[in-house]
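A single protein chain has been omitted from the complex, and every remaining protein chain is retained in its original position.
Labels run A and B following the written order; every chain starts at residue 1.
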Amino acid sequence: MATLNSRRAARLMISPAVLLLLAWMVVPLAMTIYFSMLRYNLLMPGMESWAGFDNYRWFLTDPAFFAAIGNTMKLVLGVLFITTVGGVLLALLLDQPFWGQGIVRVLVIAPFFVMPTVSALVWKNMFLNPVNGLFAHAAKALGLQPYDFLSHAPLASIIGIVAWQWLPFATLILLTALQSLDREQMDAAEMDGASPLQRFGYITLPHLGRSITVVILIQTIFLLSVFAEILVTTNGGPGTASTNLTYLVYAQSLLSFDVGMGSAGGVVAVILANIVAIFLMRMIGKNLER
Amino acid sequence: MSRNVSTTRRSVVTIAAWGIGFLIFFPILWTILTSFKTEGEAIASPPSFLFFDWTLDSYREVNSRSDYPRHFWNSVVISFGSTFLGLLIAIPAAWAMAFVPGKRTKDVLMWMLSTKMMPSVGVLIPMYLMFRDFGLLDTRTGLVIVLTLINLPIIVWMLYTYFREIPGEILEAARMDGASLRSELIYVLTPMAVPGIASTLLLNVILSWNEAFWTLNLTAANAAPLTAFIASYSSPEGLFYAKLSAASTMAIAPILILGWFSQKQLVRGLTFGAVK
Partner (left out) sequence: MTPTLRALFGATALIALAGAANAKTTITVATVNNGDMIRMQGLMDDFYAKNPDIKVEWVTLEENILRQKVTTDIATKGGQFDVLTIGTYEVPIWGKQGWLLPLNDLPASYDVNDLLPAIRGGLTVDGNLYAAPFYGESSMVMYRRDLMEKAGLTMPDAPTWTEIKAAAAAMTDKASETYGICLRGKAGWGENMAFLTAMSNSYGARWFDENWQPQFDGAAWKATLTDYLELMNNYGPPGASNNGFNENLALFQQGHCGMWIDATVAASFVTGKDSTVADEVGFALAPDNGLGKRGNWLWAWSLGIPAGTQKADAAMKFVEWATSKEYLDLVASKEGWANVPPGTRTSLYMNPEYQKVPFAKMTLDSINAADPTHPTVDPVPYVGVQFVAIPEFQGIATAVGQQFSAALAGSISADDALAAAQTLTVREMTKAGYIK
């Protein structure tokens, strides 16, 4: 159906987006790669000199680097797990008929609208604070010792905060998918004596498969670069317990103002992100082809 | 929606759904409540939920200290500006990808998404230098450009998945009837595409409104949006829970209200092609 003419038109229509994104990717990346080869501290101008791969060597041998990789993975996987499982359960619940559906949906969707900085500040100060936080008050009311979340479970706390922000997103997508589920098929299965669990396993879950992959893909893109939540709550600590890759790059480039090291870290992060991306795209691509 | 279920079951589901909805919403509710307390009451132990002296002191204090209308307006201009610009670039691209798919359309799409994985902090200094040279520091134009580029992949992808669901047969039929390309666009496709575009628009306004790295680092006074406004209340000396809550409420309220009113439109397009 596509004629040569329409192909040419199509190419013309796509090219602004492609060219802009190409420029957006190539120009800063080229500059970053260039800087990553320099000994360049922002606070010592005029001292720039060629460093070759020294910055990479320092960055990759930093003990914090491996901790950061581990934390990044834990953070992404933890949030993905909570939001997809929680999202499926919540979507199943909200798909049932009940009174006040509209209002409840509004309540559930709300966290998605909150700025990450604001949600981190609110959680840190008003909930997790071991003296004045609401959880501490609750613990005291029950006669328990308040738990110090950000010192003793920093990464888990951050996973919780981020999951709270992304749960609505997952729930919404999955709910929309559920609503398109073929009711008659469901009823027929019920008539045939399939248990609710069997119906879920054989009909609902396969139907949700595509939505779940979409949720995973989109969230991964955002979760790899979680930053504000860490900066506000724990500053990556204690130790390096909640430092992810993005935060480590931040610490190098904006705390030490070591542009060379920060750039090297940025390049490493880009490479790792692209490995994840390729892996994800393979998986998603297959799942979306169907 | 018209399934027949027993009242008991409906009641149980209602209680469970409301309970969970309330729990999820509670942190926001608590922030709003705290914003009406005095600083002393905000940290009182045990805390009181509703029975305190409601006061607007914190709002007054925040308003006298910062220029909220300016930050608000900057946020509006930046988020809507970048979204409209993004749509302008993305609609033709997504359109072409959906209706004239080539061999590498999928690859191009995936590559676009992968540009979003670049960690912003790693390229701040190069960007800062470029912004300085082009005179874009602390301008809304600069931020509109950056946010457009950041969100472009998501826009393209969302629109693509949406457009792809518009059946090609309709176009064929319209063509058979002798419709010109123009009338085809205006009378056949646009009405079908509007819900998808609306939903994309909403999602991107939300994402841009909440973007806190570039908006904070590339602005000073003139173009600073609400993310910078919040940064001046994040940990001052002295008690600050009530003021922080008031500032937070003011920062999230506009987008919360917009989101609530338009959630139907937002949800409709939020399938990313996952629903047949």
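We take it that a residue touches a chain if its C-beta (ideal position, glycine included) is under 8 Å from a C-beta of that chain, and two chains touch if they have at least 3 such contacts.
Because the structure is a prediction, the values reported are computed rather than measured.
The omitted chain makes contact with just one of the residues B:Ala198, B:Leu239 or B:Leu258: B:Leu239. Although one chain is not displayed, its contacts with chain A can still be listed: residues 41-45, 58, 62-64, 129-132, 145-146, 148, 150-152, 234-241, 251-252, 254-258. One chain is missing from the display, and on chain B it is touched by residues 39-40, 43, 64-66, 124-125, 128-129, 131-132, 137-138, 216-217, 220-222, 224, 228, 231-240.
Keep this in mind: only the chains that are shown with their structure count from here on.
Listed in rising order, the residues of chain B touching chain A in the complex are 1, 3, 5, 9-10, 13-14, 16-18, 20-22, 24-25, 27-28, 30-31, 34, 43, 45-47, 89-90, 92-93, 95-97, 99-100, 102, 106, 108, 110, 112-127, 129-130, 149, 152-154, 156, 168, 206, 209-210, 212-213, 226-227, 230-231, 234, 241, 244-245, 248, 251-252, 255-256, 259-260, 263, 266-268, 270-276. Within the complex, the chain A residues that touch chain B are 1-2, 6-7, 9-11, 13-14, 16-18, 20-21, 24-25, 27-29, 31-32, 35, 42, 90, 93-94, 96-101, 103-119, 121-123, 125-127, 132, 134, 137, 140-141, 164, 167-168, 172-173, 175-177, 180, 183, 210-211, 213-214, 217-218, 221, 224-225, 227-228, 232, 245-246, 249-250, 253-254, 259, 262-263, 265-267, 269-270, 273-274, 276-278, 281, 285, 288.
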